[in-house]
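And now, chain A:
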Amino acid sequence: MYRRTFLQSLALYGAMGALPTSLANALTSPTPSAVSVNDLPTLEGELTLYLGRGEGGLYEDVLAAIQKRNPNFTLNIRRGPTAALANAIVAEAKAGIRRADLFWAVDSGAIGMIANEGLAQPLPSSITGQLLPEFQFENWTPVTGRIRTLPYNTQRLSADKIPTDIMDLPDSDLSIAWAPAYASFQSFVTAMRILVGEEKTGLWLKAMNKRAKRYAGELGVVMAVERGEVDLGLANHYYTLRLKSGKPDAQVNLAFTNNDAGCLVNASGVVALSNSDTATNFIRYLLTVEAQSYLANEAFEIPLVGQVSPPQGLPGLAQISPPKVDLTKLADLRPTLDLMRKVSVL
Partner candidate 1 sequence: MIKIPRSYPVALVIALLALSPIVVLLNLVGDDFQAFDARNLQVLTNTLLLMTFTALGSIAIGVPLAILTTYVRLPWGRFWLIVLAAPLALPSYLGAFTFYAAFGMGGEISNLLGIPTPAVNGLAGSTLIMTLYTYPFVLLTTRASLSSLDASQIYAARTLGLSLMMSLWRVVLPRILNGIAAGALLAAMYALSDFGTPAIMGLDTFTRVIFVEYNAFGLSQAAMLSLQLLVVIMLILFLESRFKGTTERPGRHLYFWPSAQQKFFMLLAASPVFLLAIVLPLSIFFLWLWRDGLGNFQLAYAWNSAYASLIAAFVAVLLALPVAYAAIKGKVGRIMERVTYMGFGIPGIVMGTALVYLGLKLPFMYQTLGLLVLAYVLRFLPLAVGSIRTTTESLDNSLLDAARVLGASRNEAFRRVTLPLTMRGLIAGAALVFLEAMRELPATLLLGPTGFETLATYLWRVYEAGYFGLAAIPGLLLFVLSGFGLALMFSGERSADLDNKNEPSKR
Partner candidate 2 sequence: MLKVSHLSIHYGTTQVVSDLSFSLDHDEILMLVGPTGCGKTTILKSLAGLVPISQGEMTIGNGTHHWTATPKKQVPPEKRNVGMVFQDFALFPHLTVQENIEFRLSDAALANHWIDLLGLSAFRKTKPNSLSGGQKQRVALARTLAHEPAYVLLDEPLSNLDAALKDDLRWEIRQALKSAGVPALWVTHDQDEALSVGDRIGVLRNGNLEQLDSPENCYSQPANRFVAGFLGEASFISGEYHASTHQITTQLGDVPCAIEPTGQSVDVLLRPEDLSITTNTPTNGVIHWSRYEGSARLYSVLLDGDREVKIRTRHDNRLMPGDQVRVDVNCTHPLTVFPKEPG
């Protein structure tokens, strides 16, 4: 089983004497390539990680494996809703108290907020250089990606009936599920605003609102699609993949639009709040080929370092042609909410 071999390889400590030779190779190499845990220095000391998501134990496995591999290292984890933890970090900073060394957030908007408050520590280029070029930022690191998709009910619809341009969706005769209160959806609208402008986005939302049914979250969207309550939904890719892995005969499949906000690739990210080698080295562990492969295979997240294959059931990023959007700009949520409210979507 993949899970077991991953845990063994990540946890296996020191037989070869963990020399960072190929790490140096990776740095000099012009194309980014993933580093193996065997190339990383061992971690020592203590770190506190604020983990901005609930993840049913898969991130836990990665964190536990890193912990196991580094016996002289203690990792304290606090979990919570991303926005709540971001607010807590800001509150702590205002009170002059720092409890978190790292913040791993499900949402790049939260990272942007922390960065705007000036709390993010700059990262060495040896880390950012490992990532695909469009995911290189100076004071935070994307860990895994997620792509906007159109999950559709295979019983009610065939793939060729689905528009390849997100802007055409309201003109179709499909019934649609969406979750406007959901953070990823709001990021998607923000991207659309950046790509096509405020006015077109507003019209699109208004037109969509007439044929869309509202759900609390995107898991609900995918479930509604699978049940056949609607023809098609707007959701992050992994909900569909996870649903299908638990229920292989599920009547749902993924469709993608072409080079527009409808196939935006967003990222979960990690930001260092303390300026320590342990913290930066810890981030290196998250970007190893082992951790990235594991998250891809078990959590269906999209790996963002080179040479790691995407999760099963999802085409590679190269085939999809996502739009080019600066992820840090997605933190600019306020105009998006105002717009959504103006057209009565929120």
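Here is the rule we go by: a residue touches a chain if its C-beta (ideal position, glycine included) is under 8 Å from a C-beta of that chain, and two chains touch if they have at least 3 such contacts; residues count from 1.
On the choice of candidates, all candidates are chains of the complex that A comes from, given by their letters.
Please read all numbers here as calculations on a predicted model, not as lab measurements.
Here chain A is shown alone, and of the candidates 1 or 2 it touches 1 within this complex. Across the complex, candidate 1 is touched by residues 48, 53-58, 60-61, 76-88, 91-92, 94-95, 97, 99, 109-110, 113, 181, 183, 186, 214-217, 219-220, 223, 226-229, 239, 242-243, 246-247, 331, 333-334, 336-337, 341, 344, 346 of chain A.
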